[in-house]
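For reference, the structure is listed below as structure tokens.
Here is chain A:
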Amino acid sequence: MSPYVVIAAVVAVGLLLFVAAMGARALLAPRAPTRAKLTTYESGVDPVGRDWAQTQVRYFVYAFLYVIFAVDAVYLFPWALVVRGRLGAVSLLEIAVFIGILLVGLVHAARRGLLRWL
Partner candidate 1 sequence: MVILVSLVVPAAVAVWLLTGGRGVSHRSANRLATAASVVALAAVVIAVVVRPTVDRGWVPSLGLRWELAVDGISAPLLLLTAVLGVGVVLHTLDRPPQGGTTAAFHACLLLVEFGALATFYARDAVLFFVAFELVLVPMWVLITRFGDAHDPAARADAGGRFILYTAFGSTLMLVGILALVTKAGTSDLDVLAQGGGHGISVGTQTLVAALLVAGLAVKVPVFPLHTWLPPAHTTAPTAGSVLLAAVLLKMGTYGLVRLPLASLPEGFSRVAPVLAVLGAVGIIWGGLACLVERDLKRLIAYSSVAHMGFVVLGLSSGTRTGLQAALFANVAHGVISALLFVVVGGLKERWGDADLQTARAALREVSPRLGFALIVGLAASLGLPGLAGFWGEFLSVYAAWSPADDRPQGLFRALAVVAALGTVLAGAYALRVARTVWAGERTTPFIEDSRASEWGVIAVLVLGVLLLGIAPGPLLAMTGRAVSTIIGAAP
Partner candidate 2 sequence: MSDAVEVTLRAVGVLAAFLVLPLLVGQTEHKVMAHMQGRLGPMYAGGFHGWAQLVADGVKFVQKEDITPAAADRRIFRFAPAVALVPYLVALAAIPLSPDVVAADLPASAVFVLAATAVGILGTLMAGWASANKYSLLGAMRAAAQLLSYELPMVLAVASVCLAAGSLSLSGIAAAWSPWWLVFQLPGAVVFLVAAVAELQRPPFDMPVADSEIVFGAYTEYTGLRFAFFLLGEYAGIVVMSLLFAVLYLGGWRGLFSDQLGWLWTLLKGFCIAVVVIWLRVAWPRLREDQLQRLAWLVLVPLALAQLAITGVWVVTTA
């Protein structure tokens, strides 16, 4: 039996849990919607303007950095598996070069102020 079948079953159970809970809620919870209740919450002030208003592009910077660096971790895991085999010290050097280049990128990002908030 493949462990993935269990995973699939767990996912199914999880969804079942959600559905069941929502069913219970539908049975038990009251429903009395009013206009005021359904209004978007704005700390007591009426909502004004688009929801984009405060969106900060700076968040994307971290997305970039993440995609740049974290995806490279993809190579670390396979390497970690085989390094104690035939590869030895040379491969250690190679991975050091690999990570070193990544670090240069990180330093570069830092120098160009990507990691400064203000």
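Inclusion criterion for the candidates: all candidates are chains of the complex that A comes from, given by their letters.
Of note:
The definition used in the following text is that a contact is a pair of C-beta atoms (placed from the backbone, for glycine too) under 8 Å apart; a residue touches a chain by one contact, two chains touch by 3 or more; residues count from 1.
Values in this document were obtained by computation on a predicted structure and should not be read as measured data.
The candidate from 1 or 2 that touches chain A somewhere in this complex is 2.
Remark: chain A residues 1, 3-7, 9-15, 17-18, 21-22, 24-25, 28-33, 35, 37-43, 47, 51-56, 59, 62-63, 65-66, 69-70, 73, 76-77, 79-81, 83-84, 88-89, 92, 95-96, 99, 103, 106, 109-110, 115-118 touch candidate 2 in the complex.
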